[in-house]
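What you see is part of a larger complex, with each chain still in position.
By written order: A and B. Residues from 1 in each chain.
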């Protein structure tokens, strides 16, 4: 744990059918399906609205102001991966721009999730390469110290193991541990199926109070209506 | 004040002609017209740009991580209302998503103002249901503890009494107390009428220094020009 100076080339990725399948349900439904765990802190925001992705995590641990390992992690990307970048201390520098994005896309990466800053966001938006980050900053970085690739990292408060699934959209970023991913996909699908029906009812004016039969429990808890 | 476990069914809403009329002037002009009071803290941001609404406040007080009362408040919504949600302690959870929005819209709500998080923002944007919130988060909530509906609440630092008018747009959210609303509408209209004329003059190159006759006061205050 927290080894520095190592690159793990072989990681156990979550089965791609499962990893790919989670995208359509989005971060909120998947988070709910997992029992409300796995969410990265809500300061993680997309650089543009509307992207919705899932993929397998390859991880990189960087040092403040130093993005050398971004080039090392690029080589470990396989199609369908999402790069998850953690920093060993708080930093707002722009670690990633259009050149690295070009390289990541050529390797098949679907997105970057980084607990620091990013830059060239206008170009990244035009390229359609989505990034979820803590901030946006023009400030570049040096290439001087070793971090690590594909070790477990803590990104925006959440532990990410290489091969876990990342689900990200306008609502935020969720990490689904590999062992829970197939179950999460199933549960998310079940939730979604269930929701279409509810939406119709609610749209017709039925209240959640009645649809979920909440009135008895509210009464028992002591809710009083005052005219 | 701060009663828990109660729902007030009858509130005195601001006259709808007044409440509806304030939307067109926007939060900045209305705030100005009221003598610069009533603004919720500027961390309250719209989930998408361009919405501009006004309406009468129905309020809900919730507990951290618990959105049970959202279903209770839904029943109290009348067409033209805006739901104002306060939390009894700081919380970033996503209390509100597309299902509740469907229900709120079916009841005639125009918007939600919430001092916490919201989710499903992509769908909410497509539905055209505007929300002003402290943050965005996938994290869902439980349904376990009683709060209250239509009691006075403090939302983002501002006291909101049920029936007050809420004015919200890209600049923020303003609460207009019921007793001040008719006067605020009048004053906002007067300010607006006055502004068209000013805008033309300024566009033609006339300086505010001259248009507002500021030079004598600046000179008196001691302003020195140095060449």
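Points to keep in mind about this one:
One rule holds for everything that comes next: a contact is a pair of C-beta atoms (placed from the backbone, for glycine too) under 8 Å apart; a residue touches a chain by one contact, two chains touch by 3 or more.
These numbers were taken from a predicted model, which means no experiment stands behind them.
Each chain in view is the same protein; 2 are placed here, and the whole complex, as held in this structure file, contains 6 copies.
The criterion applied here is as follows: only the chains that are shown with their structure count from here on.
For the pair subunit A and subunit B, the distance between C-alpha centroids works out to 31 Å.
Residues 26-28, 30-32, 36, 39, 42, 45, 49-50, 52, 169-172, 174, 195, 198-199, 202-205, 207-209, 212, 214, 218, 221-227 of subunit A touch subunit B in their complex. Residues of subunit B touching subunit A in their complex: 5-10, 48, 68, 70-72, 74-75, 92, 94, 97-100, 102-103, 105-107, 117, 119-122, 125, 135-140, 143, 145-146.
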